[in-house]
Each structure stands twice: as C-alpha cells, then as structure tokens.
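A single protein chain has been removed from this complex, and every other one stays in its place.
We just call them A, B, C, D, E, F, G, H, I, J and K in the order they show up, numbering each chain from 1.
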Amino acid sequence: MSDHVYKLIEIVGSSPNSIEDAIQNAVTRAGQSIRNLRWFQVIETRGHIDNGKVAHYQVTLKIGFTLESGDKVS
Amino acid sequence: MSDHVYKLIEIVGSSPNSIEDAIQNAVTRAGQSIRNLRWFQVIETRGHIDNGKVAHYQVTLKIGFTLESGDKVS
Amino acid sequence: MSDHVYKLIEIVGSSPNSIEDAIQNAVTRAGQSIRNLRWFQVIETRGHIDNGKVAHYQVTLKIGFTLESGDKVS
Amino acid sequence: MSDHVYKLIEIVGSSPNSIEDAIQNAVTRAGQSIRNLRWFQVIETRGHIDNGKVAHYQVTLKIGFTLESGDKVS
Amino acid sequence: MSDHVYKLIEIVGSSPNSIEDAIQNAVTRAGQSIRNLRWFQVIETRGHIDNGKVAHYQVTLKIGFTLESGDKVS
Amino acid sequence: MSDHVYKLIEIVGSSPNSIEDAIQNAVTRAGQSIRNLRWFQVIETRGHIDNGKVAHYQVTLKIGFTLESGDKVS
Amino acid sequence: MSDHVYKLIEIVGSSPNSIEDAIQNAVTRAGQSIRNLRWFQVIETRGHIDNGKVAHYQVTLKIGFTLESGDKVS
Amino acid sequence: MSDHVYKLIEIVGSSPNSIEDAIQNAVTRAGQSIRNLRWFQVIETRGHIDNGKVAHYQVTLKIGFTLESGDKVS
Amino acid sequence: MSDHVYKLIEIVGSSPNSIEDAIQNAVTRAGQSIRNLRWFQVIETRGHIDNGKVAHYQVTLKIGFTLESGDKVS
Amino acid sequence: MSDHVYKLIEIVGSSPNSIEDAIQNAVTRAGQSIRNLRWFQVIETRGHIDNGKVAHYQVTLKIGFTLESGDKVS
Amino acid sequence: MSDHVYKLIEIVGSSPNSIEDAIQNAVTRAGQSIRNLRWFQVIETRGHIDNGKVAHYQVTLKIGFTLESGDKVS
Partner (left out) sequence: MSDHVYKLIEIVGSSPNSIEDAIQNAVTRAGQSIRNLRWFQVIETRGHIDNGKVAHYQVTLKIGFTLESGDKVS
C-alpha cells in the first residue's frame, strides 16, 4: 500500500447555493470518468456577482485519485 | 469590451450563521455605493469564538467592479 | 489590556455536513481543555471522497487564546 | 520628503494587444482622477481565450500615489 | 455586532526614525479622513539608503475600518 | 450556467520573440485537442540565455476550459 | 527548439524507504504512458506515521514533458 | 549535538510601546514555563488603532526551544 | 470516523546522516509522549555547515495526531 | 554533466519600451562580467509612472550561470 | 536614467538593541565595499533568546544598488 501513486487534477466547480455544493459539483463531474477519487484540497474560492448579489460560487479544487495498473496518465 | 478597466477593493463581511452569509453581507454593503460589481475572491476566513462556540465568521474578500467612464478612482 | 499574550494552536476539525460544522467541531474540542478561546483562522480546507461523493470536510484552523497568569505554555 | 505617505490601489487593465498595453490602460484610467501616480507592481497576469486565440490580456496592478495634504482617503 | 462590515486600504508610511514612526505616520494620515480606524497589518518593510545610511523606513500597511451606515465605498 | 465545471491544465509555451508569443503558442497547442478554452493565468516567466542574449522565453500557464457533457477527465 | 510546448502534471509517489524512491516511483509510473518526460519539481513532502515510525514518504511532484505533434492534451 | 530535537510554538505578544517590546513580552511569557528557549521568528506584525493612534502592536512569533529528555510534547 | 479532530505540532529534527533520519528523529521524539501520531508534512529543510561540509540536516515538520477523548489540548 | 553547480544572482533591469527589453538589459549587463549565463526567472515586474504614463518597466530577475572550475563565489 | 541596472544582495544584520539597528548594521557593512546602495527590503526578522530574553535581533535584508559601468557582477 505504501507504493501507491496518485494523480492530482485541478477542477473548478460552481453552484448558486453554497461553497459545499460547488465542491460537490466538481467532485461529481470528476467521478464520471475517474475511478478511485480519494481527496480534494480547496485552492481558491471566488464567485460572480449579479445585481449586488452572489450569483454563484466558484471553487477551484485539486482532486487526488489512485492510479491503478492499467490507467493512462497524460 | 477587451479594454475594460476594473478596480478591486478589499472588504471584510461578518455573519453569525455561515461563510456564505458573511460573503453576501460584504457584497451587499459594497453594492450600496458601487454599481457594476462583477466578482469576488476570498482572501481569508477567520472568526471570533465566544464561550467555546463560533460567534461569527469574518471573511475578507477582494471585490472587482467595472470602472465606467465617469467613475472617480481614489 | 494591551500587554495580553496569546497562544495559537493548529487543529483539524472534520464533519460530513459542512465546512462550518468542521470548524465548530475543532473549536468545541479545543474548548474542552482551554479557557478563553478568542479567534480562529482557516489555514486549509480539504476533504475525503468516497464513491464519488464528499465523505467529510477537513478544515485546518489556527485557534488563538489568551494566556492567563497561571497557564503553562509547552 | 522622507515623511511622504502613499496609497496603493488595485486596478485591472485589459488589452487585446499586449501586456504592456494592458498595464498602460490601467495607469491611464487611474490617472484620470488621481494626481501624482508614482509606481505600479504587477500582481497577476491573466487573459481570455476565444476560438483558441488570446482575446485579451488582463493585468492586475497595484498602483501607488502620493497623498497630498488635501487628499481624502477612503 | 457580528454583522459589521470593514474595508481594508493599503497605505505606505515613511519615517527617518523608526518602523513604528512610519506606521504611526500612515495611520495618522488615514485618520484625517476616515473615522473608526480599527487595526493595521504590516505587509512590507522597505527603506531608502543614502550615503550608506538608512535615510528613511517605508512600511506598507493594510488598515481596516468599520463601514458605517452612511459611508460610501469606492 | 452557474453549474459549469472547468478543468485547469498547466502548459509551458516558448518563443524567441516575446512573452505574448510564448503565451499564444501554449494556447494554440492546447486548442488543437481541447474545445472551449476559456482563460489562462501566468504562473511563471522564465527563459534560456545563449551567448548573453535571451534565446527564448518560457511561460508557464494554467489554462481553463469548460467540461462538456461527454468530456472525459483524467 | 525554442518553440517547444510542455505539459506539467502533478503526481504523488510513495515509498517506505526514502524521498528519492518516492520520487522515482512517481516518475516511473508517469513514464509508463508518457514519452519524453523531461523534468520534475518537488511541490510537497509528507508521510504517514505508524507506531511512532515513518511508514512511508509521499512526495508530490510536478512532472514536465514535451508535447509532440500528435499528442492529445486534456 | 546534531541530534537535537526542537519544538516550535506560536505566541502573540503585545505592547503599546514598540515592536521590540511586543516580542520581548511574548518571549518572557513563554519563558515562565519553558526552559531552553532558543530563537524566535516574526510571522506577522499587526496592531490596534484607537482614536487615530496605534494603541498597541501585536507581533506573532514562532518560538523554538530544545526538547530535553524528560519533556512532554503535546 | 468523519468527526475526528487532529492537532498539528511543529517539531525540528536533526541528523548528521540524511534528511530521512532527521525526519525520523523528530517523529520518534514526538512519539515518546503522544499516542496516535498520524502524518507529517515537511515545512523547511536547513542545515549547519562545518569546515565546508554539511554537519547536520535540520528538518522542520508539522506532525498531526488524533485527539482522543481524554487528551488535553494546550 | 549531472554534477554541475550553478549560482543564481538577482538583477533588476529597466526599459522605457517593454518588459522584454528590461529583461534583455539585465541579461546584457550580467553578461559583461559573467561567462556561461544559462537561464533567468522573472521575480517581480514593476515600473515608474510619470505624468500618467508608464515611464519605464523594472523587472527583477534571478539569473543562473554555471560555475566553472576557476570561478570565485562570493 | 530609465535603463539603469541594479543588483540585489541578501545580507543578515544583527543587533542586541533593535530591529532598526540590525538593519543599519547590515547596510553599513554592505556600504564598506559597495558604492551606490539605494534601497533595502526586509525579508525576515528572527532573533536569538538567551535566559528568557531576546539576546539579539537578526534581520535578513535584500539590498539594491546601481551597477555602474565598470562594476563586475558575480
């Protein structure tokens, strides 16, 4: 187990509701084509403002996943 | 559109409820005297503790807005 | 009052629900043995992913508290 | 001279042509309402991409200017 | 009290005497047109050298103040 | 629109002519296999020196693009 | 040669033995599906502790490689 | 001597007089319960403003001390 | 498991032999009085030089451990 | 070749024309007394403003060069 | 004047009295062999502790000076 290799990718998720929803949206999208997602780290939290209100949150994440034996890295 | 100029100001919003409310409070306050608020970036998240509980969240934001032709910068 | 001395400790709180709950869990735990907690600063927000969903948030905080006359620092 | 006080503001300039033009556009705009601009520091260089080409550069600057005796700070 | 909104501005103060005097000069200047200054954070300490001696210290501060109900933000 | 998910990749472009050309070369190359490139951020500017002259500029960019429904992330 | 374009990916390698082995494990894994690996930069060094001993080192690397004419970026 | 182990703690000292006094106050307080204080590093310099004057300086320090054979770490 | 709370402490380990030995020395020392050490992060690598040779490596670590129900935090 | 030793020096170049010219001016000046300049990294981009225009760009570079067998380091 | 080239060197000054004295000691020492010292920037402030008191301050500075036509860079 101690020789595992992981890859980190950087994804920006958005949500009109909350920071947590923006994070979950990014994780859900990454999970559609990557098995074995393991952890995330928040890199930046931003958002758009429309008519003096927060229109949506944009959270940039690094998401780490285990590289399995057949996985191609690119 | 590609020659737009924006100004960034730094505002700290507070809320006893959530990080999102603290952000919205800062945005609302800035919107009272600035037209065309466009985006925010979270710079720091802090808070006060009272009797072992989070009393309120304090979120420092940079808020960007479009400078229009008549706007004074200072 | 202006000669107060504070200590900062670094604590990681977790919660399956929200970033705010992870912060409160860290603060609650620190408050069990430290009097006079005063403020926190968020250092890092991470989390674990399980089956393509955020399993829990992990928030690293610095928590500041007043050192009183009898308190031992170590 | 050694007791001068300066203010720093943060401005984002844009240009479809070059980083230098984006900087100059920000400086020109600030100079419309501020006397005595003195220096700038580049904080961030970004840009928009349209149809696989750089559509415009966006450069975030801090711009410093001398506060004169009658100037209001806010 | 927990819904307060603050603004941060960036000011550079100078003094031939000491870092503390440079800080106080910046604070004094900001206080001439802003009520309710609350705190400062030192961002950078620099200075000019003349004939092999420190001619003056230049300290860049962020200064925070409470936005009151009538205050304009810009 | 507020639920968009973006991916960020890191690309180094080079050019013997200018920083802008190095940026455009990186963007052009990424655009050959990615639709919907949206923005870039300059991470680092370096270069090689040959015979006391700048031989070429190397600019490291983060490039953001919209993930569309069929896109695979890896 | 001065118009080369490179891609940077972020990989975490592990080893129970040494930091160098953790780096080599990450490089070896990336080399299984990428030609023309050129350089790495260490981003972070961490590790797991088991029974008071370092169980394994985990080193996060950025690895740079030349994009060749047929390579797909994603 | 080359196998020494040190612990670093983070302390905030305050003083109405000077940055140096704020540092010394933090060091003095730490020295009441820790033997073998060895060095400090300034992490942040802040302060409170009252009626347009610096009311007190607050300096955050990391303070390093030698762990001796009987010392408990926690 | 998702409500775990961890504490991070900062320790400097030294060794004349290698960076890995300096890390292990810090971990071993922390483990003498703390149960449940979980992970470390390297914060800084320095060293002393004597007669033109590296006399010993000094590695500053953050070490994380699980706070159990009876543990006192201070 | 893998045992090469390099020295990095920090030089600020200026130019009224462009960032690239400021970089080249710094490199040219360093090349007058150093053989084997190899690469540069941009550390900071600043400039002076005169009458509301950019008077000149100032770019701080680290410049790396190979230390040859007879070179004195100081 | 806008084509000036400057060199930056990094010097650590010490003083048992104050941060300002430590800065001045570093500047004085650099001025013994360098003409045209122009400015300094504080990079880090540390110090040694002896018997629970600050024994001396150590301030790391970058010091900038004008390269004149005959000056050798190395």
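Note that in this section a residue touches a chain if its C-beta (ideal position, glycine included) is under 8 Å from a C-beta of that chain, and two chains touch if they have at least 3 such contacts.
Quick caveat, the model's predicted, so the values are computed rather than measured.
Even with one chain removed from view, chain J keeps its contact list with that chain: residues 2-10, 62, 64, 67, 71-74. On the side of chain I, the interface with the absent chain consists of residues 18-19, 44-49, 52-54, 57, using the contact rule stated above.
Where chain K meets the missing chain, the touching residues are 9-16, 25-26, 29-30, 32-34, 48, 55-56, 60, 71-74.
By our rule, only the chains that are shown with their structure count from here on.
If you average the Cα atoms of chain D and of chain G, the two centres end up 38 Å apart.
The distance from the centre of chain C to the centre of chain H, with each centre set as the mean of the Cα atoms, comes to 20 Å. Residue positions of chain C touching 2 or more other chains: 9, 18-19, 48, 71-74.
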